[in-house]
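Heads up, one of the protein chains got dropped from this complex, but the rest are sitting where they should.
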Amino acid sequence: MSTCSVSKGCFVFKPSPKKRKLSQKTVNYFRERNNASEDTDVRFVTCQSLWNQIKLETEQIQEDLNKQLFDNLVSFLRQSHSEFQEKTTEWTCRMKSREIPTAALVLGVNVTDHDLTFRSLSEVLQNNITPYIALLEAKDCPGIKNLMQKLMGQLMNCYIDVDSLEDEDHMQVSQNKIRCSMTSIISWYQNVTKKTDSETPSKKRTSSSRHWQSPPVVVIFKDMESFTTKVLQDFIVISSQHIHELPLVLVFGIATSPMIIHSLLPHSVSSLLCIELFQSLSCKEHLSTIIDKLLLTAQFPFKLGEKVLQVLINIFLYHDFSVQNFIKGFQLCIVEHFYSQPLSVLCCPLVDAKKRVNSLSHDQCENIRRLPSFRRYVENQASEKQILLLTADNFLKEITQKLLEDLYVYHENYVSVLRCLHVFTSSLPKYPLGKQIRELHCACLENRVWETEEYESSLQLARMLNKSDLVTMLQQCVEIFVSSSGKEFDKTIEKLKEFLTQFQELEVAEAFQEQDGSVSAQKELQKKTDLYHLQKTLLELKESRRSKKLTKFEMLRFEVVDYVDSLVRTYLVPADHKTLHEIMYFNTASVLRGHLNAAPRVALHTALNNPYCYLKNQALKSDGGNISNKAPDICIVYKLHLECGRLINLVDWLEAFSTVVTAVEGPNTDAASSDQVDDIIHARFIRAVSELELLGFIKPSKQKTDHVARLTWGGC
Amino acid sequence: MPNLEHPAYPAATLLHLESLVPCRESQVSMLLSIFGERQQFSFPSIFIYGHTSSGKTYVMQTLLNTLQLPHVFVNCVEYFTSRLLLEEILIQLQSCSSETEQTSRVPCDNFNDFVRLFKQAVVSRELQDQTLYIVLDRAEQLREMEANILPAFLRLQELTDRNVTVVLLSEIVWELFRPNTGCFEPLTLYFPDYSIGHLQKILSQNHPPEYSADFYAAYINILLGVFYMVCRDLKELQHLAALNFSKYCEPVVRGEANERDTRKLWKNIEPHLKKAMQTVYLREISSSQWERLQRDDGEPGQLKGLSAHTHVELPYYSKFLLIAAYLASYNPVRTDKRFFLKHHGKIRKTNFMKKHEKTSNHLLGPKPFPLDRLLAILYSIVDNRVAPTANIFSQITSLVTLQLLSVVGHNDQLDGPRYKCTVSLDFIRAIARTVNFDIIKYLYDFL
């Protein structure tokens, strides 16, 4: 079993308990945390169901993303051993003999995601190409012998998987009995294929529908980088000897770059391979699709707040390109939200939400009243209504229902308008609002996007777009809105369509003379006299290189941009301005950060430097500098060693230690005055020091006698 | 050229044999004369060495098969442990002792048992009056096995007291085999590499049916002209010939040129061959891809070999970690102060650059460095503050698993592990460019 832990050490692997039991336990855990509110079970169930939905969704996405790659691979495998299928003796084939077809599969550096990919890959192959697949990992094959054993083991077993008729007489052919050599694999392969031939016609049809008579044997090297040269070399040489009896195909899983093949294999070996390259799509694109499908949709009631999203994305971009971890983080958010927020009961599809609102208990209502956003809402209401809200639960409930409802509407609109805005911003030079939609999303969540100067500049740029781009964008926007589920976009669509038609008319109008254009320009100017537009147009005039006066097109362009702007202002209100957003949005980034990027050194330092914050003992409440002798010995020793230099003299250290420890009973007892330290203190000191060494703060140094060397510096 | 003749074998067979081994007649006749007649004793052990694809294996196999000499042929790479090897030999013995079809594999885990079982096997077979030949291909592998295997094989005749000859084939000279306490000296034979004439002859032999022999010969001539410098490996040349031939005869197919005018053909093929030197010779693209490329006549300039995809996408901090590691392993420690202290004192170039170190570190390769030096450099090259979270440390380990860093010596957590950066200069420059960090300014070698 492997761990994802950074540190070396021994890990306890508990046998994973039954699913139901576990969930039961978690329910209890949910309950005992906040016994006040009753409907924890409901919350738990909702959480579970929501997560299951999301899980399914993500798996679906993964599949779609890998499809392209897998199809290529499959086709490659199909034609790789075609000459092996029909024993062709064509000239070129004869000439280039003994080449092992090899797929170099470049998967990117996010190693944690690879397992999933390989699992699905082997599934795909099982279904389309061949039942004979072996997955090899470097840590299992230090030598060629182990490699062969692993290989044979997997192949034989997979045989048993294919049809369970023979398994009893295949079971007793155990590892050690068979000589682990290529010849035995070949004989195995031959009689396996023979069997499939001599099967009953019905079975044969089923088998041959999926595989040919002699399907290739696929060997997948999961982590090419970690394999040793010798093993690979030997294996390739051996199997190239027998490529005619055994249609072998290799798949190299490569994390870094295909050059690794060159650095691993000498020419004499690499000349036995017939390498073809397959690139999986980059994990950044992967992430953006995930975000697109999971976050930027009204499908799921649960939402991530801006900070939280930032944390997750940063972890992804800065530390590991692992999509899996991102999803895990997302899961954590969900759990945390449902766990900590009692009102998350209502975080579910609208219909149930309304029902649940009706069945809310009194103190849940109190919880609602306590919500800051709700407070804000109340303050804006008329006084008598305020009273009602704060006293009458039923009234509160129906209001809540209403609020929930428009929260949902808000979501739907938000998404489509956001996409529409992204259509514009993503095509601007230098992307003032960011290239990816996720950046735009964050920007909108953070605060009123139209107040930022990035937004301003991007509008400026948008006003300089040429016609064809503008038209295409508008068309895209129309599509977005049409496809969106939002109700009140009908007139928006109308408006955009109208813009489009006007643009078409413009083309016609181009034919006409100039002057009426100018006239119309003045007309336009008279038409819109409100200051806002006026200054904008003037500014535009100043910018426009060609002529002082505006053409029709430019007018139209203004209108479009302004319209989009108005859309943004109406629909892209940041979520935390909405009432009751706490129910849907998980926004406590600090918790998440605490969970996801742990700082072991810092924690250790604080533990040693200020033990109070872990063992809440009043006696330890120290104000900064001075060292209380109540603290555990190791803390004292640690603090003392912080004041020392590169090398620490043990004797002095011991002196300091004993003085600190005996500080309290200092004057009255003469133990302190006597310069020799008593044995107990000495023992304690030694133990503490060895503990420090174990923690890796110091190590014995050869340079000076009875000195130890410090290993850490600075605060952390 | 000496045509083979030997009392023991009918002339017809010998002629046939000779036709099978072009340009190797002298070696074959040598071998024949050493083998002598069937029942005569031959030398206990023969060691044949020569370059890759100088026909060692091929000649031995054809010789033994066509003359139907009783033999066992084993590849030592394939049977990588002594146990496997010995068992394989016994199995082959059983199988070629024909009529008694009992291939029950007998466990044989040391040479002692092998000798015993070998005697039995030989006795059991009818033709024990003939010399039995045991051919061990890729014999250099024997050195990896137990110390007694190689010497024992060399004097197998004496140990078993049977009429057996062991033939070792290898690319490596005998001097590198000899154990330090010496052993029975085999008779060493050398298979010289094919001369260019030989290559021409052999390659021209199997021309595609649809073209005339001398047309193909002309093609081979051109091919050799280009590749003989870099590679004399027959197999490799065969491969290249097969790949590029279709391109070569394109003009003929299109009818622009007849088979005679070689100049045009040469003009047509030359750039392709030059390109093939890079990509195909390195096997950067599979032969099928290469063919596809020629079929749709892709300009050979724009084909992408493996080396075209050197770019590696890394997380932001991993990039900086890698850069820091590179700096740490190619800069001397004493120069860190100058590079990374914001306002180091007046360190003058003269005493900063030590005169005596003339060879640059990029010749000598990376030096190992401790973890905290790496972190220190990291903190100083990343402008915003980096929290030493677990994520950072885990990235270091994942860089190690990606073989971009490598742990040196014992990785003991207590006294910090030491690392090396194992990426090339071009690679790190590409990485640095993406985070626009001018690494050259920080490298001691380029001051």
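In order of appearance the chains are A and B, and numbering begins at 1 in each one.
Here, a residue touches a chain if its C-beta (ideal position, glycine included) is under 8 Å from a C-beta of that chain, and two chains touch if they have at least 3 such contacts.
Note that in this section contacts and distances are computed from a predicted model.
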Legend entry - Absent chain [UniProt protein name; select from "Nitrogen permease regulator 3", "Replication factor C subunit 4", "Origin recognition complex subunit 4" or "Proteasome subunit beta"]: "Origin recognition complex subunit 4"
Inset, instruction - Could you tell which one of B:Asn148, B:Ser246 or B:Ser380 touches the chain left off the display? - result: B:Asn148
Legend entry - Listed residues B:Ile34, B:Val123 or B:Val333, member touching the removed chain: B:Ile34
Inset, instruction - Spell out the interface residues on chain B facing the chain that's missing from view. - result: 5-7, 33-34, 36-37, 39-44, 49-51, 54, 110-112, 115-116, 146, 148, 151-152, 155, 157-159, 161, 171-176, 181-185, 187-188, 190, 192-193, 195-196, 228-232, 277-278, 281-282, 307, 362-366, 403, 406-407, 420, 422
Inset, instruction - Considering the whole complex rather than only what is displayed, give the residues of chain A touching the chain that is not shown. - result: 228-229, 262-263, 266-268
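Everything below uses one rule, namely that only the chains that are shown with their structure count from here on.
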Legend entry - Centre-to-centre distance between chain B and chain A (centres being mean Cα positions), rounded to whole Å: 42
Legend entry - Touching residues on chain A, where the partner in the complex is chain B: 6-8, 79, 91-92, 94-96, 99, 101-102, 104, 106, 108-109, 111, 144-145, 179-183, 223, 225-226, 234, 237-238, 241, 255-262, 267-268, 270-271, 273-277, 279, 282-284, 315-321, 597-602, 693-694, 696, 699, 711-713, 716
Legend entry - Contacting residues of chain B [partner chain A, same complex]: 52, 75, 77-81, 84, 87-88, 105, 206, 208-209, 235-236, 238-239, 241-243, 245-246, 282-289, 291, 304, 306-307, 309-318, 372, 387-395, 397-398, 401-404, 413-416
